[in-house]
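All protein chains but one are shown in place.
Moving on, here comes chain A:
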Amino acid sequence: MHVVTLAEPDDLDGWRDAARALAGAGVPPEEVVWQVGGAADDLFALAGTPPPVPTQPAFTVPAAFMALARSVVLHRDAERFALLYTLLLRLRRQPGAIEDRADPLLRRLEGFAREVRKDIHKMRAFLRFREVEEEGAPRFVAWFEPEHHIVRANAGFFLDRFASMRWSILTPELSLHWDGETLAEGPGATKRDAPEGDPIEEVWKTYYASIFNPARVKIGAMLKEMPRKYWKNMPETALVPGLIASAQARESGMIAKAKSAVGGNAQAAWAALREEAAGCTRCPLYQPATQTVFGEGPVDAALMFVGEQPGDQEDLAGQPFVGPAGQMFDRALAEAGIDRAGVYVTNAVKHFKFEQRGKRRIHNKPDAGEISACRWWIEQERLLVRPKVTVALGATAARSLLGRVVTIGKERGRALALPEGGEAWITVHPSYLLRLPDRAAAEQEYGRFVEDLRRAGERVG
């Protein structure tokens, strides 16, 4: 049994010299024990044959292997030296096997290297210096607890960046001290050796709290990149629970305030929205249609009517409810005692969907995709107008409003609460009345329709 004792846990050179000699002598991996440091005064240190003196000339290994080894030796897993040696022996026989990325051993070592690189990156990211006064000059001192043996390997980064400052990095295993000219190593430290605070931390916390957007809380995304294990040495993380706890209230506060304080520019906003809708291409219906038929009526109307889609005449006129169904609707409104000039009238779908039959354009029912593409507009209209009562005329309008398939017969005649405020009433579309062949039935249905409109009108006084 050969025992190799390396000077430090990150002793790449020591491992390489020993591995070269052992491999030269053909020693198999299971006959080597790798240990780190202080063998002489360690009771549990193993005694055994030291590695043989190299007798054969040095051999070469692929550059990719050394790059891998450089990271792997920094890992905290005690098996790392042995695993690397096992891989080394295989590469002597088959140098190209470093490309066999599906090999379990290589995969495991690549995993080690990945964890080490991540630890190195997180140290660069999450280490925090605190300024202290030392012999009349500032010194910046940090306390950091890495997971792997990365501190020495990471020193170069801090030298590149902070060479003009005097700094110390304290970790449990090792400390680094830079005086502006030389880098000195010291023994491991404890958190108590590091300074307790820095007045600038309060300013930094102010920044951290202010840059956070309470309207888009994504705790999982934060934890994925900044796991809790790092939090204890980062001053700003103390704020996290409070920020999350108050976020919901801050967001709903913003929305509530915007809802109650109706902007003075609602009319201008509506005109701009109508203008934008004129160029809508959200679904293919804009192609054969003449124009977008936007809603119309006062933007402060308490009562809103939503139809299905513009018909042949609406498509040409650019106004909702002006064709035969519109005339029927006007008549019913008048009988229900509602002034059309005081209500907002619009459609669930803003372009005319039709089938050309000879010279006639025959109405074609919009499908679920078209309704959902057009929902964006009706939502904007509803957000601007904020009607107390919205009446859905027919199944398409009801579907657009409630976001689900609705059976008119079941939902008719009662108020349905809408999630963003206000209530919905559901009734038939006036064109349904036009299609009823039986005169008596049509009369009766018309009466029910007028009654529905009257009840909706009564809800807004």
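As a working rule, a contact is a pair of C-beta atoms (placed from the backbone, for glycine too) under 8 Å apart; a residue touches a chain by one contact, two chains touch by 3 or more; residues count from 1.
We adopt the following convention: contacts and distances are computed from a predicted model.
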{"item": "Which of \"DNA modification/repair radical SAM protein\", \"ABC transporter ATP-binding protein\", \"Ion-translocating oxidoreductase complex subunit D\" or \"Lipase\" matches, in UniProt, the chain that is not displayed", "value": "\"DNA modification/repair radical SAM protein\""}
{"item": "Option touching the unshown chain, where A:Met1, A:Ala58, A:Ala78 or A:Val203 are the choices", "value": "A:Val203"}
{"item": "Option touching the unshown chain, where A:Pro28, A:Pro50 or A:Gly180 are the choices", "value": "A:Gly180"}
{"item": "Of A:Val3, A:Leu89, A:Leu243 or A:Ala317, the one touching the omitted chain in the full complex", "value": "A:Leu243"}
{"item": "Chain not shown: contacting residue from A:Pro28, A:Gly369 or A:Gly447", "value": "A:Gly369"}
{"item": "Touch with the omitted chain, as defined above, among A:Met1, A:Ala58, A:Ala78 or A:Ala125", "value": "A:Ala125"}
{"item": "Residues of chain A (touch criterion as defined above) contacting the omitted chain", "value": "96-97, 99-104, 107, 121, 124-131, 140, 142, 157, 159-165, 180, 198, 200, 202-204, 206-222, 225-226, 234, 236-237, 240, 243-244, 247, 251, 254-255, 257-259, 262-266, 268-269, 272-273, 275-284, 367, 369-370, 372-373, 376-377, 379-380, 383-384, 420"}
